[in-house]
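Taken from a larger complex, these chains appear in their original positions, while the remainder are omitted.
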Amino acid sequence: IMRPDDANIAGNVHGGTILKMIEEAGAIISTRHCNSQAGEPCVAALARVERTDFLSPMCIGEVANVSAEITYTSRHSVEVQVNVMSENILTGAKKLTNKATLWYVPLSLKNVNKVLEVPPIQYTRKEQEDEGKKRYEEQKLDRLETKQRNGDVIFPIINPEPHTVGYSQSSLIHLVGPSDCTLLGFVHGGVTMKLMDEVAGIVAPRHCKTNIVTASVDAINFHEKIKKGCVITISGRMTFTSNKSMEIEVFVDADPFVDEPRERYRAVSAFFTYVSLSKEGKHLPVPQLLTETEDEKRRFEEGKGRYLQTKAKRQAQMQQA
Amino acid sequence: IMRPDDANIAGNVHGGTILKMIEEAGAIISTRHCNSQAGEPCVAALARVERTDFLSPMCIGEVANVSAEITYTSRHSVEVQVNVMSENILTGAKKLTNKATLWYVPLSLKNVNKVLEVPPIQYTRKEQEDEGKKRYEEQKLDRLETKQRNGDVIFPIINPEPHTVGYSQSSLIHLVGPSDCTLLGFVHGGVTMKLMDEVAGIVAPRHCKTNIVTASVDAINFHEKIKKGCVITISGRMTFTSNKSMEIEVFVDADPFVDEPRERYRAVSAFFTYVSLSKEGKHLPVPQLLTETEDEKRRFEEGKGRYLQTKAKRQAQMQQA
């Protein structure tokens, strides 16, 4: 099932481009797996991406080596682990750029609302299956939780002060065309993530006025499919700053205004974290976010919670290693 | 109805790219408006773009803020005003890049040849409605006029002399693919305008041998839809030069050679004006166009007429201000 050495020339490699490549690799391997037994043909749709860190930036002209492996299957979902290595083809140097875990669900090609069964994979050790099952239960819980979270809307602020939330918030509108979509006529998860990174990549430098790179992306849940012909609004606002990082919340709202009598709905939301780098690659200090409303203060505290939790986890991992 | 702050990272921003962004914003807002009442679902198709000036060039890395507003509705058409501001996200500086007025017509999603009715908008002042009606009547007249204009064809010239019309004329062929098209299977107006700017952007430096930027685009009428699978030929020839500007006429001819027993037809034509800039952003002199045939001389005089008329209008506006 391993597909090592799938290379793709990487242009100016934004975090969003890497997420798109990861998602494409995951979609291919899981669609192939779900069609590996006789039965109804299906396409694997992205349901969730686990938190992922960007370990080292990728430069123009480097080659991205993407490898994907199926690590767990439940009755209706597939867990895929994707690793991206960047390779300088002139020097031959390779670096791990990022590791991501994605969950896919097979949807019938004939009836897009029908979720099919996934052929089980073989585990070499019993613990592999148990650990996979644990990850499966955890993500299921988290998916439920975010589904209940209420959807905010971002309103434009007139003449905002520098370093306030309103000052850097941004949004982008995109009309979903055929090249954004899968065989089922729904937007590829990777296309959505790329647009989300694009918006967050405008919010961050608006705030800090220096060059930025994507440092990590929190778990993203894809609750609702987005159909061809929809207009999607991708909005980003800063929620938290530490001394060296900025957390940006990004929403995707879909507006199926043609051909369907349905309200605008929240399709995806996620947290992106950016750091600012000098030309020499050193971390630059980030101006503190000025919070004004109660909601902004609450979101800042929640962001701080996520920041401290991640920091603690990372320190624990370093001590283990 | 206002959608301020819709941002889109602008790469190397040609005039054509900005026209495409403007058209996308206009298509979204007018399609949404025309579907806002229960009734047959529809897609708004671009019928006309009013003359637009490019007030300041946009640079790589700047963010384009596009805002669109519906300013008038007739029974079967929608007038949309789109403003583009360029924003340097590092310094925060903003400049008005361009203002455009577009006319859309709602076509039924079920029967593409059926024009639907437009829900009327509310005006805050009676004069708004009257001025809108006046603009509506004017553009209707102009549309009729250009429809009757006979379609020239551009033939290649062997060994043309420098600075003649034949020397700089150019054409480009494009096969209309699915990503160029709307839900109805017709080419987006914005895609067509981008290709037109691309051809004119080859004609101009062929003549003047220096760097050029789009200064303005005359009113463009979209008389005929272009279907997926057509081959379109976009041809450009220089019609007039002043000391500092070049006017280029661009035609779009569609050739539905597959699946339809129909002749090649002229779908769109328009005049693009370019100026030449030095590295310091100063206007450079433009070599005079050498006209040879009677037709070329006539078109030069017509171009001179448009040039003088625009100049007079601009001076009148400056005195008003």
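A few notes on this one:
Read from first to last, the chains carry the letters A and B; within each, the first residue is number 1.
Heads up, the rule we're going with is that contacts are C-beta pairs under 8 Å (C-beta built on N, C-alpha and C of every residue); 3 or more make two chains touch, one makes a residue touch a chain.
Given the structure is predicted, the values throughout are model-derived calculations rather than measurements.
This homomeric assembly is drawn with 2 chains in place; in total, the structure file defines 3 copies of the chain.
Convention: only the chains that are shown with their structure count from here on.
If you average the Cα atoms of chain A and of chain B, the two centres end up 37 Å apart.
Within the complex formed with chain A, the residues of chain B that make contact are 3-9, 24-25, 27-28, 31-32, 35-36, 38, 41-43, 63, 89-92, 109, 178-179, 181, 183.
Of all residues in chain A, those touching chain B in their complex are 156, 162, 169-173, 175, 177-179, 198-199, 201-202, 205-206, 209-210, 228-229, 231, 233, 255, 257-261.
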